[in-house]
Each structure stands twice: as structure tokens, then as C-alpha cells.
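Remarks on the structure that follows.
Removed from the display is one protein chain of the complex; every other protein chain stays in position.
After this line comes chain A, so read on.
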Amino acid sequence: MHLVLEVDDSLGTLTPEARAAGIDQAEQVLRTRIDEFGVEEPLIQKSGAERLIVELAGISDPERARDIIQQAAFLEFKLVEVAALSEQQLARVDRAIVTSIGVDSLRALGRDVAGPTGDLAEVLFGGAEAGDSLASDSTAVADSAETAVQAEEAPNLRPFSSLLRIGGDAPGTYLVAEEDVETARMFLSMDAVQNALPRNLSLQWGNDRESQAARNYRRLFTLVDEAFMTGEYLEDAQAQRDPQFNQAIVNFQFNRAGGRLFSRFTGANVGEYLAIVLDGEVMSAPVIRDRIGASGQIEMTGAPIEEARDLALVLRAGALTTPLRIMEERTVGPSLGQDSIEQGEVAGIIGLVLVLVIMIGYYRMAGFLSIIALSVYLLLVMGGMAGMGATLTLPGIAGLILSVGMAVDANVLIFERIREELAAGRATRTAVDEGFGHALSAIVDANVTTLITALILFQFGTGPVRGFAVTLSIGIIASFFSAIYVTRTFFLLYLQGRKASDPISI
């Protein structure tokens, strides 16, 4: 599994420095989390200043791994705005939706968007004099004559507020029927709606389901937008089962600085409701009864204890100061991966045998020596790759093949040269020395230019291309070493005890 993560800055509010700091912190956090998750040999590395590459081998459940990684555990504490939204504010939201997607598209959603005539509709379109008040109310609507006409036909369009029910038991919350959640989510994700909401307030979903009168509801909280505290002060988190209500809870503990902040804030806001927001969802919103010190509790209504454990894990391993977004993801299923590797191995072995046959067939004894050098070369490359923690990807195999070609190439250059020297009538030993000497410059130049290409690839490449560059570089260096020193050593051993004029097998 290969992931590329980036700081989620969809609002565009972070400076490059803040994003870079976020990535640095995320790197630390993910390292701890993945270690706790128990993946063997994970690779976590920064790519540029603002990206993180995560490679996990042999993951059987990519879904869970993705959750653990991406679960931002972005913990925030916000105040609940008890008064919720005023009718004017809701009306503005409704109007924003009507103007930006039009009456026809709303109808196409197949929803009963025209709620019963009531106060809200009055506020919205000013009752009977819909057209006039529209024109004065909102220039945006007036600009679009068509919308105005359609709005006149259906004067009480309340696409959003009609989905809401007043929360009742908890102040500052609405209930949205389960089947309407998708639509409401879509509305809330619209830019126009976000702009229509009061600047300091935001609407955020609760994480649990509420059951009333045989219908399921999700809670929508009205929160003061600015978080007074985030999870960066968190020191410890433990999952527990609350013996009284038999539900999973996560106890958390702040460090000293966090504890001070928390206690100051809760002390100043006794009687208010405190929303504990995890990854944008309100986990719970207890009332602040008293000044709270360095520890708190998240209630996970109806969740299994495993979920509480996972949450405690990500909280303990560190909360991300900024949420992360997956930019790129590649997973290969176990069956496909295994098949590919086996086929690749078979092909690689056949390829090597072919090279072996060609080299020994053409150069005989010298060819055999070059094959030994090639084996040394392969050992070096494998060792080098293991040492650098590189994983063998498809482009990695390409780098390996090219460098196998070049490892043989260096030998071929040397042997051809020796043959030429022999043909020119030199004695065996002189020919061998001259051969190695003259071939050297071609080998150096060829290897250095390829190394240049590899280094540039490493600089510009991402992910697999980088892997390719690493493999290629290791291969070039190893091939250089094996051709010059290993082959030469074997050649000298082979020549030992022969007369200078004895013919050699090349």
C-alpha cells in the first residue's frame, strides 16, 4: 500500500510554513501510530516540504490501515452556541441554496422542499409580495429574473430549514432525519451556504444516531467556529468501559500547559456546553459544571470497545495539528501482488540464464568469470537496496534490468578490448592489463552519465520513480565495482601460474 498525504488546506488559510510544520508533526505522529498498529517495515518519508509518503507492505486490511493513518484525530474543543441559528439566519441559508442551484435542480432532488407555509416562509419571501421583497432582499436573486419567477410560483421554498427539527433536549442542536442527512450534507458543503452562515458559527454533525418516535436522527450542532483548544496538548488516552451505563469511553489527559488552558477556559464558561469535536464530528457536548483540570472524557455512545481502543490509540500516538488528505493511493491485492512477484521472478531467472548462456557461449572462460562478477553484483544491489529500505517496485525492476545490462556491458567492453589487444599480437598478460586500462574511460563515462540521469530522477521524481532512481544508482555503483575489481581479481587468479604467452579462453 502506497499513500501520498498532504495537509488538508482546502480553505487555503495556511501559510507554507504552517503546512510544512503540519507535515513534520504528522510524520512523527504516523511513525508512532503505525508502530503501534504493528506493520512490519513501514516506510514513512517526507517528499518535498509538504508531502508525506507512506508505504506499508503486506497489509491485509487496507481499509483499517487507511483509517488509522488518515484518522486525523484532530481533536478540538468548541463552545456550543446555545441560541442556535435565528430564523433570519436560516432564511439566508435557504435563499443561498435556492439561488445557487435553482428551483428545478431542487425539485430534481425529489425532495419536498416546499415546507408548510409558516413563519419561516414569511421571513423568506415576504408572503404574498414575493417578487418585490425578493428584489429588495437579495440582489443576487433579483439578478436572476428566472429564479425570481420560479420562486414566485413556489413562494415557500425552504430546502435546508425544512430538514431541521429543533433538538429539544439539548440546546443549540437540530435533529436531521437519517434519510435527509445526505441532502443536508450536500447543502452544507456548498460555498454559498458557508458564506450565508454567520461568520463566527458553524454547523457540525454529531457522531451518534438518535432515535425518536421510531425514526433515526443525526444531530447537527451549532458551534462557535473558533476552537479554543486542540489536541496538541494531549498526553495520554485510555479506552474504558463505563460500568454505570456500560458504554465505551475514552479518558484523556492533558499535559501541564494544556491543563492550565483547559481549566482556565472551563472555569470561565461554567454552565455552557462544551463540544468535543473529533475530525469534524461532535463526539459529545457535555455541560460544563465546574472548572475541569487536566483530564476529560469522551463518551462513545453505542460504539464497541474496539472502536474506543482505536481512538485511544490515535489520540495517544498523537493528534495531528492539521488534518491530512490522501493525494494518491495505490494498493495491490494480495493475490495479484503474489502472482506478479512470482511471474516476475520466473522472468528474471529466465533472463539471467539467457545472459549466462550468451556470455559463456561467446566468451567461454572469461564469460564464466563475468557471471561470477554478475552474481557479486546482484548480491551488492540486493544488499544495498535492503540497506536503504527500498522496496522493489515495477520501475525498480526496470532500474535493475538496465543496470544488469550495464553490469554485463562493462565486462563486454573489457573483454572486447582484451580480444583486440590479443589480435594486435600482444602477450596474454599485457593484453589483459591493456584491456582493463583502455576500457576504463568508456566505462566511467557511460556510468557517470547514467548516474547523472539517476540523480536528476531522484530529485524530480516521486514515489515509484524515486525507487527506480535509487535502484539504478545502486546498480551503477555496484556494476562499476564488480566489473573493475571483481572481474579483474578473478582474471588475475585465472592467469596465475600461466606463462605470459599462454593463450587464454576469451
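Keep this in mind: a residue touches a chain if its C-beta (ideal position, glycine included) is under 8 Å from a C-beta of that chain, and two chains touch if they have at least 3 such contacts; residues count from 1.
What we mean here is this: contacts and distances are computed from a predicted model.
Colleague: One chain is missing here; what is its name in UniProt, given the choices "Lipoprotein", "Protein-export membrane protein SecF", "ABC transporter permease" or "Pyruvate dehydrogenase E1 component beta subunit"?
Modeller: From the listed options "Lipoprotein", "Protein-export membrane protein SecF", "ABC transporter permease" or "Pyruvate dehydrogenase E1 component beta subunit", the omitted chain resolves to "Protein-export membrane protein SecF".
Colleague: Identify the residue among A:98, A:163 or A:457 that touches the chain left out of the display.
Modeller: Candidates A:98, A:163 or A:457; residue touching the omitted chain: A:457.
Colleague: If the missing chain were put back, which residues of chain A would it touch?
Modeller: Where chain A meets the chain not shown: residues 4, 10, 66, 325-333, 335-336, 339-340, 343-344, 346-348, 350-352, 354-355, 358-359, 361-362, 394-395, 397-399, 401-402, 404-406, 408-409, 412-413, 416, 419-420, 438, 441-442, 445-446, 448-450, 452-454, 456-457, 459-465, 468, 472.
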